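Below is one structure. I have some questions about it.
Missing here is one protein chain; the remaining ones are kept as they sit in the complex.
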């Protein structure tokens, strides 16, 4: 278990924020990071037409995307400075219909490793003063060895 | 393995297309269904800023979303008419960086069951005349028992 | 999240124990249930040649099997009496080499549903006074509708 919840260095925090801001997909969705510490990242996404599915709920794809993001940045906080990360795999269980004003993905590192970091992410749907666990995720994050497209 | 690849009834085809068209999230991303038959659905997503990540590749969240969609509609083709479906869970492995003009998610039903239908989805990145397998998905689709938000 | 940790009825406890005792595979491995309450089950497995792999660690297959068992019985505690359960799917991440005198799988219900119950299981390797998280599992448990072999 990560000792987690430690303060981040200014450099690491700046790296994570810069990475997040370069992501067109998440900006488009309206997601933002609301908490960031060692081994921990919380991402929030407000409801909009752009993230809905056919019954007016949050779309599973949007839920998966912010969960993947929260886990990935939780892992990145524990990587050496200058090291970028990417998702190797994740698994998501949808527990309850996701409706409300926002969804909140809370990602924590279970184990930070040299090649893989394993996280769990809980996604909550916030509707007024209620919040319900709507998805549970388990994820592996790898260090990116090269940024050139096409590299394996 | 589903015997799949059978022609759909007009009613079932209309149901799937109508469901797809109600999804704000996928419309926003620019996804479209390119193949639909019994136990099989292919969804295509063109590259755009809205589906990119920080290195100019397709975002993993977008890859997951169209894979989830292709598998879900593949399952829906085998459900009785009038029965809606939703994702219970999926697992995605990212195999290679996804770059090119489009990504294509090819979903097939492994087993159609009364309560759960299991699918596999291959996601290909198409770059000019090349295509590379960039993600592999395994998924469970449930029948939706009620459309009222908040039902379990 | 399950309110969990409530006392079980005598009938439900007897059902779980009887089910466990009919499992040849687990008896063969030497597993036993050490904790059982509403939405919670802990299963312990001692080290032996029968559960080892090529480097003298606990075999991943044995780790998966007791995790699957702990999650399944955690779910069964919340099912109506007389209802049997079975695993629909699970996903396991191996976090650290598993060595020591025993491994302990701690399963909790995240959400008990009519058709699917979702659990998380932590597997700890206990070596003297140390314990280390060696695997993390997320799982879906279904109600068994029929016990006749071959039914879907």
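All chains are identified by letter, namely A, B and C, in their written order; residue positions are counted from 1 within each chain.
The rule is short, and it goes like this: contacts are C-beta pairs under 8 Å (C-beta built on N, C-alpha and C of every residue); 3 or more make two chains touch, one makes a residue touch a chain.
If you're wondering where the values come from, they're calculated on a predicted model, not measured in any experiment.
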item: Neighbouring shown chains of the undisplayed chain, as defined at the top; value: A, B, C
item: Among A:12, A:59 or A:91, the residue in touch with the chain that has been omitted; value: A:91
item: Contact residue for the chain not shown (choose from A:23, A:53 or A:140); value: A:140
item: Options C:12, C:40 or C:91, residue touching the unrepresented chain; value: C:91
item: Touch list for chain B against the chain that is not drawn; value: 1, 91, 93, 95-96, 110-111, 113, 118, 120, 133, 136-138, 140
item: Residue numbers in chain A that touch the chain omitted from display; value: 88-89, 91, 111, 113-116, 140, 142, 145, 152
item: Footprint left on chain C by the chain that the document does not show; value: 19, 22-26, 28, 48-57, 59-62, 64-66, 68-69, 86-94, 96-97, 99, 147, 149-152
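Note that in this section only the chains that are shown with their structure count from here on.
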item: Same or different contact residues where chain C meets its copy chain B, judged by the half mark; value: same
item: Computed distance of Cα centres, chain C from chain A, in Å; value: 28
item: Chain B and chain C, separation of their C-alpha mean positions in angstrom; value: 32
item: Multi-chain contact sites of chain C, meaning residues that touch two or more partners; value: 91, 111, 113, 140
